[in-house]
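Here the complex is missing a single protein chain, while all its other protein chains stay put.
The block that comes next holds chain A.
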Amino acid sequence: MELSGKDNYLSYFMNTSLFNHLPFFKGILSFSFQTRIVLKKHYLIFCSLALLTAVILLGFIFTPYDPVETDFLNRLSPPSWQNWFGTDQMGRDIATRILYGAGWSVGLALIVSTTGAVIGTIVGLLAGSLGRFVDGFCMRVTDSFFAFPELIAAIVVTGVLGPNTVNMVIALILVSWMRFARLVRALTDDVKQRDYVLQAKLNRIPYLLILTRHYIPNIVLSIIVVWTSSWSRTILSISGLSFLGFGVQPPQAEWGAMLLDGKPYMLTAPHVMIFPGVAVLITVLVLNLMGDHLRDYLQSLEK
């Protein structure tokens, strides 16, 4: 059976996925000339990212220790060839715990910032693209969530729901989506005024198709940039909450929880706190730099 104009238009759309027209993604896949230029210009950040990922993966594979298994004969031993970053108060290898902690900190932060981005994008899209009433409603809800300081609100929510990992994730999602909603709303409002959206409306293209064809492709790059910075910010929040005892609970190897564990030994065995702290620092720094480079690159694409 032959397709009608409408179906064919849709099949056109299916064939051209949201991203395949973005030279950035295309370039990464095909290692084009442009990619080489990007790699040359941003080589430092790519190298450090690759190095970080390689170290974590190699560590996972080759570490002889278990992150939660205790060894009381080997408590608080300083860095050595056997235990590169030393051991903690339970005799657990800190290097191994930091590697496993990367999974908790970075992984949970990824879940939180991605979910926040999705919720915020949906709210922002609706607010920016639909009428004044929906806009007013969505933005007042966003404002009311903004009224509470982020970390305090997260502490209250985890305090009420009970301190554990799932509740911490819920709490952090609840306090992180608004930034995306505001950004996406402003971007959508801008796209809404563009002539191509007006033209699509005059051609009576359905709302959902206008959203996916015109709004989302034109705002997705900005969302990605904010998403990377939100990711690093969430790592800090997770570590902070865990440090305060509201997040990932011992004996799980989360960086914030490790800092909390090491606090009593700060003066006698400082390595117990220093290494998890440095891990947070480096990861947040690399993610922030990645966001900056991504933004610079995408801005250069726009020109």
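As a working rule, contacts are C-beta pairs under 8 Å (C-beta built on N, C-alpha and C of every residue); 3 or more make two chains touch, one makes a residue touch a chain; residues count from 1.
In the analysis below, contacts and distances are computed from a predicted model.
Among "Cytochrome aa3 subunit 2", "ABC transporter domain-containing protein", "Cell shape-determining protein MreC" or "3-oxoacyl-ACP synthase", go ahead and choose the protein name stored in UniProt for the chain not displayed.
"ABC transporter domain-containing protein"
Going by the contact rule already stated, which one of A:R140, A:R194 or A:K263 would touch the omitted chain in the full complex?
For the chain that is not drawn, the touching residue is A:R194.
Pick out which of A:R213, A:R233 or A:H271 touches the chain that's been left out of the picture.
Checking each option in A:R213, A:R233 or A:H271, the one touching the absent chain turns out to be A:R213.
Looking at A:V160, A:L202 or A:L267, which residue reaches the missing chain?
Result: among the candidates, A:L202 touches the missing chain.
Even though one chain is hidden, which residues of chain A still touch it in the full complex?
Touch with the absent chain occurs at residues 2-9, 11-13, 16, 21-22, 194-196, 198-205, 213-214, 217-218.
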